[in-house]
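Only one protein chain is missing from this complex, and each of the others stays in its spot.
Labels run A and B following the written order; every chain starts at residue 1.
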Amino acid sequence: MAASESYPEDLRYHPEHDWARVEGEEATLGITWYAQHSLGELVHYEPPDVGAALVKDTPYGEVESVKAVSDLIAPLSGEVVAVNERVVDEPETVNADPYGEGWLVRVRMSDPSELDGLLDAAAYRKLLEDAE
Amino acid sequence: MKLLFEKSRPGRRAFSLPACDLPVPEVPAGLRRRQPPRLPEISEPELVRHVTELTTRNFGVDTGFYPLGSCTMKHNPRVNERVAALPGFRDLHPLQEPEAAQGALELMWRLQEILAEIVGLDAVSLQPAAGSQGEVTGLMLIRAYFEDRGEAGRRRKVVVPDTAHGTNPASVAMAGYELVGVETDRRGNIDLDDVRAKVDGETAALMLTNPSTLGLFDEGIEEIERIFHGAGALMYYDGANLNAVCGIARPGDMGFDVVHINLHKTFAQPHGGGGPGGGPIAVRDILEPFLPSPQVVRVGDRFELDHDRPRSIGRVRGFTGPFGVFVRSYAYIRAFGPELRDMSEAAVLNANYLLALLRSAYELPYDRLCMHEFVLSARALKRAHGITALDVAKRLMDYGFHPPTIYFPLVVPEALMIEPTETETRETLEAFAEAMHAIAREAAETPELVKEAPHSRPVRRLDEVRAVKELTVRYSFGEQPVAAAP
Partner (left out) sequence: MLEVVGVSTVEELFRDIPEGVRLRRPLQLDPPLAEQEIVAHLEQLAARNVPVGSELSFLGAGVYDHYVPAVVDLVLGRGEFLTAYTPYQPEMSQGVLQAIFEYQTAICELTGMDVSNASGYDGTTVAADACYMAKHVTGRSRVVVSEATNPQVRQVVKTYARGFGLEVVEVPHADGTTDPEAVLAAAEDAAAVIFQQPNFFGCLEPAPELAAAAAEAGALPVAHVDPVSLGVLEAPGRYGCAIAIGEGQSAGNALSFGGPHFGFLAARMEHVRRMPGRIVGETVDTEGRRGFVLTLSTREQHIRREKATSNITTNQTLLALGGLVYLAWLGPQGLRELGERCMALAAYAQERLAAAGFELPFAGCTPFKEIVVRVGRPAAEVVRAARARGVHPGYQLGRDYPGFDDCLLVAVTEKRTRADVDRLAGLLAEVASP
């Protein structure tokens, strides 16, 4: 059921194991394969409200497995325009497809230059290797 | 095994009530119970068999070795049960006139004096019901102290090490303080540089247990005292690991200003499957005026409850605390007297012996003598064979042992936190060590046996994900379950 390990090239990554996919002025956010693997099967997603303001590097919500709680760290600042209700109802979607169906929120970016501060796939992979 | 509710049959009862010819008044219509609660209808023989069967599916210290770290699962002497059940204690109403409760009040007063001597401090409140409650109470005392000095607005932070038991940060939040974390260094002591960087005029207190949850005595304790008291902050001692140091080193002498004591750990109150416990606090005299009210005091040769405490933080629990727990701990301590030191020495020797037996098979993250407990890591097994601390724990059950604490403290990956206590024999320790070695071998040779353990308990591994998702938290009586929280 769980996906196999991958870190898509078209995404940007935050060291706290969150990803961002930029589409024009908006970005879709989620957690990486490594994050979902560490947590185990997710049982709960506590999302922000639509319209809430995300601030880069600060927590915007939570995910839980049976044994752990993890803050979701915003890789970018912006206003929440959509929350993935499917993940609210079926949190395990994140484990199965962390980059596709398992997206968490979509935001309208307030400062696209923040993207420069994020890692590309290669840099994120290196970060994971160094931590081993 | 069936639930009591599944054994229920209409009309059965165990209850009897004396006859009485008084008329029963009517409950006003709006307040009257319309549907009776669906309590089980069961006879006494059925009830007794049910409870007995439940006990066959449970493991206590009375059953076997139970080496949970920082829980101090020592033997609970049966004489303590006998004295707690004396009618003069068991059937005593807490609001009985003090002159008719002198035995109880004297017992409490004596216990206060004893605990003060053991921890090296000046005054004690027996009110808190458990260690966690002692923690919050202690933090409230600290806040009251700083308010009295006009410093409370400034001093908003409490320093807690990363090895702390989860109750410490939770208590900090409940008491309305801000948490500041400090790291542990390679020797297992608090990182003094990190502490110096983070302690200042905004610090209210340190919360520390010493020895720590790594089972290691913090060698820098004297410097720690200088740093915190030097900054005008106070020091809180989490007494969960007191079993290591009774008669050997006292938290008051280490510089701590307030201490909670877990009566259900060091002082043998049985754990009861999750309580009751007792969490009395001992304080330096600067904090005495703020202690919870009422206090048990001695006036001449009489014992009284002192409610006249204008600077008290107030009441934290009903009456004067869990008295039945005091009886047991008092009786326990009276059996030892100054020989509590021997108790701690035996606890520390047993732990070091077991550590010596196990270190060849498991990784020891901090290579020092331990105190009453130690932490090993199963990380090597995980890397080589995919066997985790969880798997080791489950397989130990098949060998007839309760597993140690796993995945705590958080600073050690695949942690196994082991506290044997002083009441275990050498043979038991050796048998446990043998089992741990056997499991390490099984990890290499027959990993499935370990991965699928336990094989010999009433249930196999349980689906905890399903438990959360379906959230069946009571018997459904065949109805549709209430929707779980969104």
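Everything that follows uses one rule, which is that a contact is a pair of C-beta atoms (placed from the backbone, for glycine too) under 8 Å apart; a residue touches a chain by one contact, two chains touch by 3 or more.
Computed from a prediction, not measured in an experiment: that's the story for all the values here.
Visitor: Determine which one of B:Val83, B:Ala231 or B:Ile286 touches the chain that has been left out.
Guide: Residue touching the absent chain, from the options given: B:Val83.
Visitor: Among B:Pro161, B:Gly239 or B:Gly321, which residue is in touch with the absent chain?
Guide: Residue touching the chain left out of view: B:Gly321.
Visitor: Looking at B:Gly232, B:Pro276 or B:Pro447, which makes contact with the chain not pictured?
Guide: Selected residue, touching the omitted chain: B:Pro276.
Visitor: Tell me which stretches of chain A touch the chain missing from the display.
Guide: Touching the missing chain: residues 44, 64-69.
In this section, only the chains that are shown with their structure count from here on.
Visitor: Chain B touches which residues of chain A in the complex?
Guide: On the chain A side, the touching residues are 41, 43-44, 65-67, 88.
Visitor: Considering the complex alone, what residue numbers of chain B touch chain A?
Guide: Touching chain A from chain B are residues 407, 464-465, 467-469, 486.
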